[in-house]
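Of the protein chains in this complex, all but one are displayed in their positions.
Chain nomenclature is as follows: A, B and C, assigned in order of appearance, with residue numbering initiated at 1 for each chain independently.
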Amino acid sequence: MPENRRLRVAIIGATAYTSRETIRLLLQHDQAEITALCSRREPQPHIAEVFPDLAGRLDMVCEPIDPAALKGRADVAMLCLPNGLAMQLVPDLLAAGLRVIDFSADYRLKEPAEYAQWYNKEHTDLENLRHAVYGLPELHRERIRTASLVANPGCYPTSAALGIAPLLKSGLIEPQDLIVDAASGISGAGREPRPEHHFPERHENFEAYNVGTHRHMVEIERTLDGYVRGGKTSVIFTPHLVPMERGILSTIYLRPHQPVSVEHVMQVFAETYEDEPFVRLRTGMVRTAEVARSNFCDITARVVKSRIIVLSAIDNLVKGAAGQAIQNMNVMFGLDEKAGLM
Amino acid sequence: MPENRRLRVAIIGATAYTSRETIRLLLQHDQAEITALCSRREPQPHIAEVFPDLAGRLDMVCEPIDPAALKGRADVAMLCLPNGLAMQLVPDLLAAGLRVIDFSADYRLKEPAEYAQWYNKEHTDLENLRHAVYGLPELHRERIRTASLVANPGCYPTSAALGIAPLLKSGLIEPQDLIVDAASGISGAGREPRPEHHFPERHENFEAYNVGTHRHMVEIERTLDGYVRGGKTSVIFTPHLVPMERGILSTIYLRPHQPVSVEHVMQVFAETYEDEPFVRLRTGMVRTAEVARSNFCDITARVVKSRIIVLSAIDNLVKGAAGQAIQNMNVMFGLDEKAGLM
Amino acid sequence: MPENRRLRVAIIGATAYTSRETIRLLLQHDQAEITALCSRREPQPHIAEVFPDLAGRLDMVCEPIDPAALKGRADVAMLCLPNGLAMQLVPDLLAAGLRVIDFSADYRLKEPAEYAQWYNKEHTDLENLRHAVYGLPELHRERIRTASLVANPGCYPTSAALGIAPLLKSGLIEPQDLIVDAASGISGAGREPRPEHHFPERHENFEAYNVGTHRHMVEIERTLDGYVRGGKTSVIFTPHLVPMERGILSTIYLRPHQPVSVEHVMQVFAETYEDEPFVRLRTGMVRTAEVARSNFCDITARVVKSRIIVLSAIDNLVKGAAGQAIQNMNVMFGLDEKAGLM
Partner (left out) sequence: MPENRRLRVAIIGATAYTSRETIRLLLQHDQAEITALCSRREPQPHIAEVFPDLAGRLDMVCEPIDPAALKGRADVAMLCLPNGLAMQLVPDLLAAGLRVIDFSADYRLKEPAEYAQWYNKEHTDLENLRHAVYGLPELHRERIRTASLVANPGCYPTSAALGIAPLLKSGLIEPQDLIVDAASGISGAGREPRPEHHFPERHENFEAYNVGTHRHMVEIERTLDGYVRGGKTSVIFTPHLVPMERGILSTIYLRPHQPVSVEHVMQVFAETYEDEPFVRLRTGMVRTAEVARSNFCDITARVVKSRIIVLSAIDNLVKGAAGQAIQNMNVMFGLDEKAGLM
């Protein structure tokens, strides 16, 4: 990227909630600019028709999704598409000279068989799957710097991995007995209206869903496996739906190998995250409202009887999606990691 | 109806929100019982599949909509169907010996041309349209007693008419300058999921809709016309959507012919409603939360400068639909008007 | 109680949310009537000033709290008072010939030392503490029948105990590794306004609180201890606050002694609860919205890897307070257990 211009960003799948959030953050980013918005909608809408809140802030008409047409017009593509579509586009985007940050799950699981098992489709881009980097900067910053393809993590895995990885790495906890009980706002379900997310059904309601079958369970495990010497992690994951727009809180139950103090646990976190701009360690409680619209992950811990309980809060659309993508972009292109995110 | 048995009720269109509310209230009614639930769904579901909250409370499987099959099995049909479908069924239901309470708008407007204009379809049952009675018991109780077909009023018209009719009848106010500014919970939009009622779109949002074009505007006018000697009323109606499940508040701006005190206004209401079990006159403010799940209409008034402001609150699903239907049923069949509703 | 009259109920602490809920349910109870409402407020308010939704439904003025004055006027007292106040009144209420259902925690923990430790006060009524019966009818129905003093269970313990006791009793699970992750609507925090429950702070927010220190943790343990031969249970309890009015969902993580199928787990529940009118076993998911305003406890289970996950939903104000109190009352006085509750 020449030094005398701003980074050029193309957003593909521009009508998704994650796209809106990416646009909102990029409008505050003084070293990047949006140069293309691509959508499958016909006819191609002005972005302010799709998101009326953007009127007067971004004057762009969407264009069809055509990787070749982005050549020379964008340095990086943000892919806000459903699982399965992303892997059809990535090869052409890379060929057109763009680096790619993919919001879907297509490049998160390294094992094609595992992808096929959990996503019910064969992976069609094994070549790029091999060298894709999982984009959790707090854990993989160095590899992200040089990556041409970053798999932007899922929202639940982000909050869970940041709360577990340091303790696993330090050898403090049992890797086969990890319980992640999490709750999310409804924007995590996307923009498509469904009967169960009709306002009168969701309001004044709280429930679990996909208990033990959610695809993020395996993503959390694969993200954490690397911190266990010679073994594998086992995660039990229970997501819940909260009648609010945004936010994820993970309540994580961990079993220490031997009795441990909460001070020691917090010390391990402090050492891991002392230079991290987006992880805030709290002594008081963490709350989704306190991370809303920010890229922070707030973490605290308690020791109760024989367990460590870690509480980890993020905004599912920011640190769980668009904010993390921009953080990855900043790392990839050598920008200030906090640009656009404070 | 024989004296030694309970009134038998068939609910047609059993999967609607208004049906659920009707069922909920009838389960508390000691002089009535549900004998049939009819639905267009295929295959016919158990009602607890449609509304899981009813499991353990009502053990009934839906049946197809077939008026003839209800002959001898039900005394009254509650029609919870969309506009246009009701008028296709009413003749056969009456022929099968049932009296009918129709929740749709099909029999509310007496002029076929007006129905055609506002509902974009020709009325196909002019015969029954002629003798249908508009089911606002506080205004038309005597005619409801003997009606075979009751047009259950719309939710907004109920709250508006109860707040305006007494003042109009008393000759206190100008009939051509009626402004009804109303706000409703989202259940009023029905059970069908739509993009604009997707939880993240509706939550933390407030807006007007169908300004000056809502079908209830003409229904309010026709309901009030009868109280104006030789003339017609003119209503400006602006509905709004509130991010809550249920409740309607109408804020009504009226112009008195001459200066009037709030005490006088409240006195007019008191005289009209002194024996009404479901109208509560308030000196303090009225609130949708205070009428939620009840058949009450709470009313108060203020005089501000040259205007009377009437505030009228109901639960859109109860006094605005299911509760009023049961109140009508009680009147039609000589039951205690409050049965099932207190 | 003479057979020819209705059961007379006094509600003490009549301005609490739990009192309102008790009133609401008793108004539907055809074998009981409210004969006194007692409050500490000065001057004594009409109940419709305290709860405007009750206007037109209950015409009673509160009276001071005076057990002697209730003699001969009430058969049972519902005590909706804060912890610590209840035990000051119970001896006099019993002496006045009333049976008592206490909503507070004063008679739930049998060990005075444990009460002192968790509630920071000495127990002052050891005599009655000894013979008080913990009022979970599904677990202690026979003892409740003859009890003069019933300790109405806490909301979280109700949902947790109903989800765990059958599996513990059947010897299926490890009693020292019980994790209860629960979430509650805000009415559980009572009616007193506090900064953290100010609408703008609570709306669009989700958080845990009192992690490992909530008083219901020990109540759950003591309730479950009886099902473990010669041992004690150990519970880790994490409550959360959901931005909704009412409802509790407990997500319970249990460790079976050996691999078990979900069918077997559900079978154990089915055998325990087959005749219970208020426990509904679900194969699909349970939701707080589906138990709202009802006395049901909805339960389902899943087996995930090495754990049983039980999901248990109640309305915190009904099965978690007022409804359970009425269920206890029905059992104590030989009424139909479902009266007022369906």
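Please note the rule applied: contacts are C-beta pairs under 8 Å (C-beta built on N, C-alpha and C of every residue); 3 or more make two chains touch, one makes a residue touch a chain.
Because the structure is predicted, anything quoted here is derived from the model rather than measured.
For the options B:49, B:92, B:114 or B:181, the residue in contact with the chain missing from this view is B:181. Taking the complete complex into account, B:244 is the one of B:100, B:244 or B:260 that touches the chain left out. Residue-wise, the contact with the chain that is not shown comes from A:53, picked out of A:53, A:111 or A:174. Note on the undisplayed chain: of the listed residues B:27, B:60 or B:208, the one touching it is B:208. In the full complex, subunit C touches the hidden chain at residues 17, 185-187, 191-195, 197-200, 202-204, 243-245.
Within the entire complex, the positions of subunit A that touch the omitted partner chain are 27-28, 30, 52-53, 55-57, 203-204, 277-278, 280, 282, 284, 287, 289-294, 296, 342. Interface with the hidden chain, as seen from subunit B, comprises residues 179, 181, 183, 185, 201, 203-209, 211-212, 234, 236, 238, 240, 242-247, 249, 251, 253, 285-289, 292, 302-307, 309, 311, 313.
The rule is simple: only the chains that are shown with their structure count from here on.
Using mean Cα coordinates as chain centres, the one most removed from subunit B is A. With centres defined as mean CA coordinates, subunit C is found 37 Å away from subunit B. Computed from the mean C-alpha positions, the centre of subunit A lies at a distance of 40 Å from the centre of subunit C. Centroids built from CA atoms put subunit B at 47 Å from subunit A.
Residue numbers of subunit B whose C-beta contacts span two or more other chains: 203-204.
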